[in-house]
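Okay, so here's the structure we're looking at.
Of the protein chains in this complex, all but one are displayed in their positions.
In this document, chain identifiers A and B correspond to the written order of the chains, with residue numbering beginning at 1 in each.
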Amino acid sequence: MEILAGLMQGFAVALQPANLLWCLVGVVLGTVVGIMPGLGPPATIAMLLPLTFLMNPAGAMIMLAGIYYGAKYGGSTTSILLNVPGESASVVTCLDGYQMARQGRAGAALGIAAIASFIAGTVGVLGLMLVAPPLAKVALSFSSPEYFALMALGLAMVVLLAGRSMVKALLAMLAGLWIAGIGTDLFSTTSRFTFGRMELLSGVDFVVVAIGVFAIAEVLANMEAREETRLLPVPKGLRNLLPTVQDLKDCRFAFANGSVVGFLIGVLPGAGSTIASFISYGLEKAVSRRRERFGTGVVEGVAAPEGVNNSETGGALVPLLTLGIPGSGTTAVLLAALVLWGFKPGPLFIPENPALFWGLVASMYIGNVMLLILNLPLVPAFAQVLRAPAFVLYPVILGISIVGVYSASGSLFDVALLAAFGLLGYVMRKLDYPAAPLILGLVLGGAMERALRQSLMMSEGSLSILVARPISAVMLSLALLILLIPLFTKVNAWRLRALDS
Amino acid sequence: MKEIAALAVMAFAGSFVEVAFAQGFQPTRPIEVVVHTGPGGGSDLLARAVALMVEKEKLLPVRMQVVNKTGGGAAVAAAYLAEKKGDPNTIGFFTGVWLTSPLTSAEARVSLKDLTPVVRLVLEPAVIAVKTDAPYKTLADFVAAARQHPGQLKQSGGSITSRDNVVRQLLQKHTGARWAFISFPGGGERMAALLGGHVNMMVIEPAEAGEHIRAGNIRVLAQVSDRRLSGFPDVPTLKEAGFDVPAVPQVRGVVAPPGIPKENVAYWEDVFLKLTRSNSWRKFLDDNQFEDGYQNAAELARFYDEFTDRMREILKDAGIKTVR
Partner (left out) sequence: MARKFGAADFYSGLVLAALATYIIVQARQWEYLGPDGPGPGFFPLWYGIAMAALSGVLVLSSAWREKSAERVEWQKIGRALAVWFALAVSVAALKPLGFVASFAALTFFIAAVMYRRPLALAAAVAAASAAAFYVLFPLALGVPLPAGVFGF
């Protein structure tokens, strides 16, 4: 009842014409910065902070949050069309989304991404509304050993991302761990693998590697053939540009998976949506009946990660609003905005500012509907991009990649690294090394090492801390189970062959 | 987005008129303000808040534009400023890490001493906090427990060169007790580790602590400050609690590229002095529980040396190799 009353109050705030307008402005801006690689919500929100002083706090909060979750909608666009991850959380979307585009199903992929975003985004808000305070308490019981187990679970997904050779997938993952280790060690300030370059002191930005090995390598591989003047087929007719009923049916589990995994991992301040998207993709593949077709353009492979990164925003707002704890760059800027407006974010924020909290929640329901209405008609329009001839499109992809990397860090060194990783991605492809495990190792490596070392500090060196805590024990066993999957299938194959002969 | 930014500029456009200064130097282009953190980081937020206040108080004829040059602790931002040698329209916001990262990383070649000092702006005090259900009522309780179980109590904090660890090293040296320091990259994770009971103690910014105290989650044992903060009238300072160690503040201020004429430095000193006397500034300090740390360029240069010497000694005590 209390929640219902709160929600009524919230809609009364969110439906005021001015706030509706700010919500629209926020989600439109969010979509735009999401589409542009490198241009992320934290920078956008920081740029708009001065403007928010002219607005009332509810409207400002509604708009800034709109940028935050709106960007997650836009992030899939370049991933699917150009194999350029628009946001870090959209890297996984490239795996199947771009393959769908290659088969002329770009429209279906974009459409399913928008629908998955809408469903999961709404579930995320539901979670924020219903279980925020109790869930925040649970999240606090999560500490380094649990994070280590979560990262190990993520890393185990490598067996699901492997191509023909498990050894090569594992090697690519280890190379990812190594790249993640470049930079200054947080615990001891030791410089590791920096080759004397100060630019490497804070490590290699994951976006640089992802855009390099996905987008640049893809362009290089496509440049091999001279004849191909058109990048990808685009079917005629509006109907062929949207997902089919069968697509929606195929995604039933992916919608639920993305919504739940994204929200739960989003609540943890030390995890993040990129990790969540890998885990939901792995989960989707593990339970799928057509496991072998993942990575060739299955629609669930788009729905799960795109759902995740939207429900994650709802989850990430839980520790921010209930405890004043930010888990990411974007939530840190939102926290700063609250302080600048004169609020005191912390455990008492929601009870003392119910109108603001409920207004925000209500506006997020409205914003997600706006985003769906906004994004679906854009799908056919975006799909037309692929009609451009190759000699126009390929340079544009290279240009967008450069701009994306440069605008994220302002560093020409990173642009040079981008070119280097583009070559690495091309060579890996030629030698049949899968790229996804490299990215996986890179995303998880740093957090995994930190969590392991923190855990061992907490236990004064005893590894038992990792298995003595129930949540971490469960996740580690799950990770082990996933690692054993290929072994079982191999044993099974041997057995069948033995029976045959 | 540009349009909206332009709107924001127009809203403040009135403020650009009627600004006149006696000095010879006047900025002609928008001021590029270099910070070493990404959007949402401490320096970034301070720089943006200052830009806002400078506009509100009409202290500059041009806009201030924050530029994030992240990487290498502060090495990339410092090197970028050094490259802008002689550029009158660029300044940077520094923190203590600009002085410490050249001490620990051979790759960080540009130190604050290679740049032109302008002013010191803010001192951020800190408080020492434990969870409410912890058995320690005073800092002495905590130290006694740490002495009884060497290495078993834990403190969550940032990097090992951060102020959190400096306070720990000083206290350990003073008392002979020993407890572990666990690094977390994000402030949120540090706080979550304390609230979840995974660590025993944390050195925390007063503004961040305030809300958790009000909600009854944490208790403050002592404040790392020379005099009691307005928000914590009943909490003893380190000295009052019986620990005669220097209250190391987190320091923030402004530098300029090398090769800047004296009159430019004087101009900036004047702008920031006016800023620190404004009402917006006082409210900003109050909201964040910061202390006014204004020092002019000459004092700041002396402060560099004191700070660097103290850091070098602390790092040595902590067993960390210094390269310079």
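Just so it is clear, contacts are C-beta pairs under 8 Å (C-beta built on N, C-alpha and C of every residue); 3 or more make two chains touch, one makes a residue touch a chain.
Source: prediction; values computed, not measured.
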Next item on the list: Check each of A:L4, A:V245, A:L431 or A:L499 against the chain that is not shown and name the one that touches it.
Entry: A:L431
Notebook entry, point to check: Looking at the whole complex, which of A:V28, A:L51, A:V131 or A:A175 touches the chain that is not displayed?
Noted result: A:A175
Checklist line | Given A:L21, A:V392 or A:L484, the one touching the chain that is not displayed | finding: A:V392
Checklist line | Among A:R102, A:R192, A:R291 or A:K344, the residue in touch with the chain that has been omitted | finding: A:R192
Item checked: Contact footprint on subunit A, counting only the chain that is left out -> 32, 36, 38-39, 47, 167-168, 170-171, 174-175, 177-178, 181, 185, 187-188, 190, 192-193, 216, 219-221, 223-226, 229, 390-392, 394-396, 398-399, 402-403, 406-407, 410, 412, 415-416, 418-419, 422-423, 426, 430-433, 449, 452-454, 456-457, 460-461
Checklist line | Missing-chain contacts mapped onto subunit B | finding: 1-2, 5, 151, 180-182, 319
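Keep in mind that, in the parts below, only the chains that are shown with their structure count from here on.
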Notebook entry, point to check: In the complex of these two chains, what residues of subunit B are touching subunit A?
Noted result: 1, 4-5, 7-8, 11-12, 38-41, 44-45, 48-49, 51-52, 55, 66-73, 75-76, 79, 101, 104-109, 151-152, 154, 159-161, 180, 182-189, 191-193, 195-196, 198-199, 207-208, 210-212, 214-215, 217, 287-288, 320
Note to self: Applying the document's contact rule, which stretches of subunit A touch subunit B when the two form their complex?
What the structure shows: 25, 29, 32-33, 42-51, 53-54, 139-144, 184, 186-189, 191, 194, 196-202, 269-270, 319, 323-327, 329-333, 335-336, 339-340, 342, 344-349, 409-411, 450, 454, 457-458, 460
